[in-house]
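Just one protein chain is left out here, and the rest sit where they should.
For reference, chains read A and B in written order, and residue numbers begin at 1 within each chain.
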Amino acid sequence: MGGFTPDNLVKAKEIIGLYPKARSALIPLCHLAQSQDGWLTPEAIVEIADLLDLAPAEVKGTASFYDMLHTEPVGRYLVGVCTNIACMLGGAYELLEHCEDRLGIRCGQTTKDGKFTLEETECMAGCDGPPCVTVNYRYFLGLDNQGIDQLVDDLEAGRLDNEIPPHGTVYRNSRNVGLTASPTQEPQAGGKSSQIAQPTPTKRGAK
Amino acid sequence: MSTPKMVTSRLGFEDSFTIDRYVKTGGYQALRKALKMTPEEVCAEVTTSNLLGRGGAGFETGRKWSMLRANPVRYLVVNGDESEPATFKDRMLIERDPHQLVEGTLISAYAIQATQAFIFIRGEFALGLERVLGAVNEAYEYGAIGPDIFGSGFSVDLVVHPGAGAYICGEETALLESLEGKRGYPRIKPPFFPAVIGLYGEPTVVNNVETMSNMPWIISNGGAAFAALGAGRSTGTRLFALSGHVKQPGNYEIEMAKSTFRDLIYNPDLGGGVRRDNKVKAIIPGGASAPWFGPDQLDLHLDQDEVAKAGSMLGSGSVVVMDEETCMVRAAWRIARFFHRESCGQCTPCREGSGWIDKIMRRIEDGYGREEDLDLLMDACDNIAPGVTWPPQQTTICVLGPSIPSSVAWSIRMFRDEYLIHIKEGGCPFS
Partner (left out) sequence: MTDDDKFLIKIDGADYEASPGELIIEACDKAGVHVPRFCYHPRMKPVGMCRMCLVEVSGPRGMSLQPSCYMPVQPDMEIVTESDKVKKAQDGVLEFLLINHPLDCPVCDKGGECPLQDQTLTYGPGESRFVEAKRHWAKPIALSELILLDRERCIQCARCTRFAEEVAGDPMIDFMARGDSTEVNIFDDNKFTSYFSGNTVQICPVGALTATPYRFASRPWDLEQAESTCVGCATGCRMVIQSSQDKLIRYLGIDSDPVNQSWLCDKGRFGYLANYAESRVVTPQVDHQEVSWKVAVDHVARAIKEALATTGPESIGIIGGSRLPNEDAYAWSKLARSVFGTNNVDAQLGDGLDPEVIVGLPKATIDETCASPLVVLVGPDIKEESPILFLRLKGAIDRGTTRVLEISPNPTSMTKYSAMSLFHRPGEAHLVVNSLVTPGPTKAGSGAGLPVGGVELADIDRARALIEDSPGVVFVLGRASMADSAQIVTQCASKVRENLPGARFLTVVRRANTHGALDCGLSPNLLPGRMTIDDARGYYEGHWGQVAQGPGMSTGEMLARAAAGSMAVLILLGADPVSDFPSRSLAKKALESGALVVSVTSHLDESAKLAGVILPTTTFGEKGGTTTNFEGRVSSLSRKVTGPGQAFDDWTVAVLLAKELGGDLGFSSQQDISEEMERVVPLYSNLKPHIWTSLAQSDGVVIPLYGDRVVPRWFDPIATPGIASLVHHPLRPGTGVDKESDPVRGESLPQVPARVEFSEVSRELSIPTLDAYSLRLMAPKVLYDRGVLTEPLSGVERPGSVLRVNHYDLDRIGAMSGDRVRVVSSAGAHEAQVEVDDSISKGTALVAFNVPRSEGQVLAGDLIGYGELVTDVRLEAL
C-alpha cells in the first residue's frame, strides 16, 4: 500500500488517539496525507479508510466537500487570490487577471512545470490589506501587479522556501504532548469483544 | 479612548503569541482564579457579564451554558472557522494571542465541566494553526491543560482541530459534523440545540473565538465590570472588522453601543474616513448575510438590538464600506456568487437558487439583463426566504439559504435605477 510512510503512520495513529471517535481524525489525516504527497492520492484515501474503518468512497466523499483537500494533483504553490467583497473593492479581479497573465494559466489551472496552481478564493480574513493573496495559505496582503511579479519571481527562485513549505503542509508543528495512542494501537472499530481472528473488512474496502 | 482593551491588550508586543509574554502580562491568572471558584460561580460571572456570543447570532453565552443537558460526557467546541466575508477579527486573535484563546477555553471548559474541549480552526489559517498548536503544547507543559490542571483536580484535554475549507462549517451543527469527520452538512433541527444533542450526540457548547477570548478578562475583573460597559443587552467591548473603501481598514476594539457606524468609519483613530474623501454609498454591517444600510443610517449605534431594529444585524462585527464609485450590482453579485460557491448543497432552494441567482446577476452585470430579471430575482429570493423580510423566514435547514436574498434583494430595493442602467445600457457604467 502506498499510503502513509512509516513515520506518518505513527503520526496518524497518534492523531486518531486524540479523538473520542476515530472518524473525527478524517480531516487531520487528509491534511497529513497532503503534507506527504502534496495532494490526496487514491492510495492515501484507501489507507485512511482502513485506519478509520470506513469505505474509501466515504473518505473521498467527505474530503471532496472541502476546498483544501485535493483529489487531483496540485502545483507546488497554490496561489489564491481572494475576490470576495472587501478584496473586490480593493481591485482583486484586476489583480487576478494579472496573475493569470504572469503565470500563463487560467484560474483553476496548474502551470506545465507543476509549480503553480492558481485559484480564486473566498474571503481569507485578510480584508485589512486587500487584495488578499495567499500562497499555500501564507498571506501576502495589499500586493499590486509589481508585487505579484516579485512574489512569483521569489517563489520560482526558491527565495521563500523557508517561509512557504510545498503545498499540502498547512501547519509545520503538531501536537507533541499528552499523546495517548501507542503507535501499535488499533483504531476502535465497534465494540468487538472476543474473536479468534480479526474480522475481515467487509466488501466495502478497496483491494 | 479610555475603554479597556479586553481582548487586544497584548497586540503591541511582537512576541504576543508566546507563553513567556503571556505569563508576563498576567496570563493564566484568570484560569487559576477560576479553578479556585466553583464551576457555578464561574458561570454566574459570565451570566452577569451578559456577554453576547461574538460569532454572529449574538446569543447570551451564560444562557447557552445553562441549557446544557446533565450528562457524564460534555464537550466544549470553540468555533474558529471564521469565514464570513470581510470578517477578520478571529484570525487576529488566533494568530496574535493564542494563549488568551486557550485560557478562555479552559476557563469555559471548567465552568461547564467539559470532559474534552476542541478548538476548531479554519484550515486556511496556517499560521493560526501553528500558533494555537504551539500554545496548546506550551500550556500543556505549563500545567494548564491535561490531568489535574494547576493541582486543582480538574482535568481536561484540549485538541486543536484543523478545518479544511468550507464556509458552512461556521454553522455550529455543520462544524460538529465536520469535527466528527463527515461532510459539513448542517444538521436538521430538531434537535435545536447542541447543548442537548451535540458532538457525538452528547451535550455540547459551541462558542466563538472572540467569546472565549473575553473570558480571562471577565474572570479577572468580574462580570459586573464587563456589564458596566456598553448599553442595554450589548455589554462590554467588541472587535469590529472594518474594511472596504476606508482609509484605515482594520480591527478595532471599541465599547459596544457607544459609537455609531459614522464614528467607526470617520474617527481618525478608527477608519479615518472614506478613500479619496468620497461619499459613502452603502455599507454592509455584520457580514454577507446582512441587509445593507444607506448613508442615512450611519448614525445608528453599534448596538446589537438597535441595528436589528433598523432592519439588519451586527452579526459577525464586520463593516464593509462602499463609496460612490462602487457598482452595486457587481457588489451584490459577488456576495451572491459567494453563497453559490459555499452552499453545502443539501436544501434545494439554497443549492439551486444560489447558482441561478449568481448566473442572473452576472448576466445583468455583463450587460445581458432584461427588465423582467429584476422581478425574477425578487421572486427567486422569495422562493428561498418567503416574503424576503428581515429577519428572514427560514425554510431551509440552516440560515445560509435565507442569507442569499439579503444582498440581492436589498441592492435591488435600494439601487433599482442602477440595475436598470445596466440593463438599458447593456453593461456596467462603472467599468
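By our rule, a contact is a pair of C-beta atoms (placed from the backbone, for glycine too) under 8 Å apart; a residue touches a chain by one contact, two chains touch by 3 or more.
Not measured: the values here are computed from a predicted model.
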Residue, one of B:91, B:183, B:281 or B:422, that touches the chain absent here: B:183
Per the touch definition above, residue among B:162, B:198, B:353 or B:405 touching the missing chain: B:353
Hidden-chain contact residue, picked from the options A:65, A:116 or A:171: A:65
Contact set of chain A toward the excluded chain (per top definition): 42, 45, 54-62, 64-65, 189-200, 202-204, 206
Touching residues (missing chain, whole complex) on chain B: 166, 183, 188, 190, 340-349, 351-356, 359-360, 363, 376, 380, 382-384, 386, 393, 395-397
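Keep in mind that, in the parts below, only the chains that are shown with their structure count from here on.
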Separation of chain A from chain B, taking each centre as the mean of its C-alpha atoms, in whole Å: 24
Complex contacts: residues of chain A adjacent to chain B: 18-28, 30-31, 52, 61-63, 65-69, 83-86, 88-89, 121-130, 134, 136-139, 170-178
Chain A-facing residues of chain B, complex: 82-88, 90-91, 116, 122-127, 129-130, 133-134, 136-137, 140-141, 145-146, 157, 159-167, 178-184, 200, 241, 243-245, 249-251, 284, 288, 318, 320, 322, 326, 330-331, 334-335, 338, 341-342, 344
